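Removed: one protein chain of the complex. Kept in place: all other protein chains.
For reference, chains read A and B in written order, and residue numbers begin at 1 within each chain.
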Amino acid sequence: MKRKYPRNYERNEKYLERLYELACKLTSIPAVSGREDMGMQQLAELCAGYFDNYEITPVGSFIGRINCGKEGAKTLLLDAHFDEIGFMVTEICDGGFLKVVNVGGIDPRILSASEVLIHGKITIQGIFTSKPPHLQEEGESSKPMKLENLAIDTCYTKQQLEEIVKIGTPVSFRSTVERLQGDYIVGKSFDDRICISAILRALELLKGKDLPVNIAVQFSGGEEIGYKGATTSSYRIAPDYAVVLDVTNAYVPEAPIYRKGIKTGGGGSISYSAQTNRPLTEKAVAIAKENNIPYQLFAEPNKTGTNSNAVQTSRGGIPTVLISIPLKNMHTANEIVTLSDVLEVSRLVSEFALSFQGGEINVG
Amino acid sequence: MHNLMKKFTSAFSVTGDESELRNIIQDEIAAFADNITVDPMGNLIVFKKGENSDKKLMLAAHMDEIGFVVTYIEDSGIIRVSNVGGIHIVHSSFHTVRFKNGTTGVLCIDSDTKPEDIKMGKLFIDIGAKTKKEAEKKVKIGDICAVTPVFQKLLNNRYVAKALDDRIGCAILVDAARNSKKFAYDTYYVFTVQEEVGCRGSKTAAFTIMPDYAVALDVTTAGDAPGEKNLPVKLGGGAAIKIKDNSVICSKVIVDALTTLAEKNKIEYQYEVLLMGGTDTSSMQLAGAGCAAGCISIPTRYIHSPVEMVDMADVKGCSALLTALIEDGIK
Partner (left out) sequence: MLDRLKNYCNCISPSGCEDEIRELIINDIKDYTTSYEVDRMGNLIAFKKGKKTPTKKILLSAHMDEIGFMMKYISDEGYIYFDIIGGIDPRVIGGRRISIGKNKTTGIIASKAIHLQKANEKGICVPIEEMYIDIGCTDRISCEKVISVGDYATFQPNFEALGDNFIKSKALDDRFGCALLVEIMQKELEYDTYFAFPICEEVGTDGAKEIAYNFRPDIVIVIEATTAGDIVDAPKARHACDLRSGAVISHMDGGTIYDKQLVEFVKKTAEENKIKYQIKNVIAGGNEASAYQKGASGARVIAISAPTRYIHSASNVVYNDDLFEIKELVSALLERGFENA
């Protein structure tokens, strides 16, 4: 696709490979909303080295801090959410089946015969049931599907299951990351682990550089169930400014016309919204232009459906920018992004952090 | 316990005007408190110093019940109303109602309404007035009413009353305050307001306290009543430890601690997953920098009707579990 601004560097295989590696590692950590503790140790092992110190909050967020060492320096917050959509066991049935309820927004139409992991005392595999035609009622195939009519088949007996699983046990999608054509990749939980990858890569780009601000990073919990982690960890950190990273629906043929402004391969999208800060957003756009970083613009005035509002209204208000990575098939086990967009976003975030050189940004 | 239940469910305390019940609770709990305050929204905050003052435990039960508010008085003396909180119209209809000033009447539906057309605009209260002027002597726009108190004992030590949501939680908090012999942490018994319209009161109370641990006491739908589906909680199945409802996923720390305490003290318990509804738990979990929060739920049938039903064994179990938590804390 034709780029608005030419890149000023050669396509770098090493950087793209590094992003692929991060995506694979991060998406393999299970952490269903509300039970981020299940993956927190793995996340801490992966990330701790990037920070001067870190903490885990009671509402499932990982907070890491980097001190710039300057007296009176402001704090910039970078946010991406760690939790993923999934399910929770509500009933253990005869025949080794499990009834579940969804955690976060899930389209029941993608579930039949889907593979899942059940994180009980040990982790076991399961498959969502799919009704064979002869069991279906007349006209059933044209009616909307409901989760309450589906169950997970574990191929254990009820007794065996009761040793492993109980009410409240979390269940996640089972999927591995694969390369598609070009720089495109497919996998689960790119929402929002791909943004965690972008933040970690941005920190790698900033390593050794003279930072003008302290950086606090929150990999927040509970986003998919109501922005819970971001609400509380932003309060804890009390930063001066913030950048929230999430994914956004990229244009596909069935989408409304305005989505044509957000395409995979066009770079990160920067949002104009009442849930983000306008002067700070203009600054982010200016930085993208100055550094020849491809970007797209997205106007979403009322709700962004991301942590941006939770962060922006924390305490007495925190000016916030929302940058999103275009993604297809959101909230399925086969989400698609292109690594080149992830690369552009990580560059934009690192340049944004460096841009505070020489004083604070005038906002409000 | 059943005296507390009867006393509390007889009080007038609709969302937005909880003062009557607040005063009653204050009298019952004062002897067991180190300090009592009322915040700007009307929450009653009762403080008891603990052995470890480094940690704060907040316990919450809401004082308000759902009701109706007068929106218009017709020339005929008939009173039109709107709901306060989540009213299920069919559940409340054709029951006697009572205003704060003692005026009584009946809540009815326009008689020409087809079942599928039933909605709030078809409801009215008849206090027996013949004219608008006569009605206006007793009630005015903005006045609030609730169904008249009900309290009955049935078989198997099961009790039926109105507003067990959440007077039963309030009664359990007071009962636990009386029975606790020691206090692991600085403990706040909070009787919240305006829960039924979105857990509003608990937000300001939680912000003021900033707890480390928080547990709400509220009712949960028992899934064994005719017509209920997909709800694991059973009446008589023991104190329910909440895993999830529509507003919160309870912290593992609290769920595990309550499970351990229940097993250690041989208290019968069950797990609860509710597909709708919210509780003060969410407000406490999200206050300030957040905390570990959970809920002990009382299995209840026919919630938000005048005839809510609980099993005394469950109620006593919840009180025992709460007492164990207050005494031993989170391990």
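Following the convention adopted for this analysis, contacts are C-beta pairs under 8 Å (C-beta built on N, C-alpha and C of every residue); 3 or more make two chains touch, one makes a residue touch a chain.
What you are looking at is a predicted structure, and each value in this text was computed from that prediction instead of being measured.
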Touch criterion as defined above, residue of B:Met1, B:Val69 or B:Val253 at the omitted chain: B:Val69
Residue among B:Gly16, B:Gly237, B:Gly294 or B:Gly317 that touches the chain left out of view: B:Gly16
Positions on chain B where the hidden chain makes contact: 15-17, 39-41, 43, 69, 71-72, 74, 80, 82-84, 121, 140-142, 194, 197, 200, 203-204, 207-208
Interface with the undisplayed chain - residues on chain A: 240, 256-261, 272-278, 281, 297-302, 309, 312-313, 315-317, 319, 363-364
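Definition applied: only the chains that are shown with their structure count from here on.
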Chain A-touching residues of chain B, taken from the complex the two chains share: 212, 229-230, 232, 243-244, 247, 249-253, 255, 271, 273, 275, 285-286, 288-292
Interface residues, chain A side, partner chain B - complex: 33-35, 37, 57-59, 88, 90-91, 99, 101, 103, 148, 166-168, 222, 225-226, 228-229, 231-233, 235-236
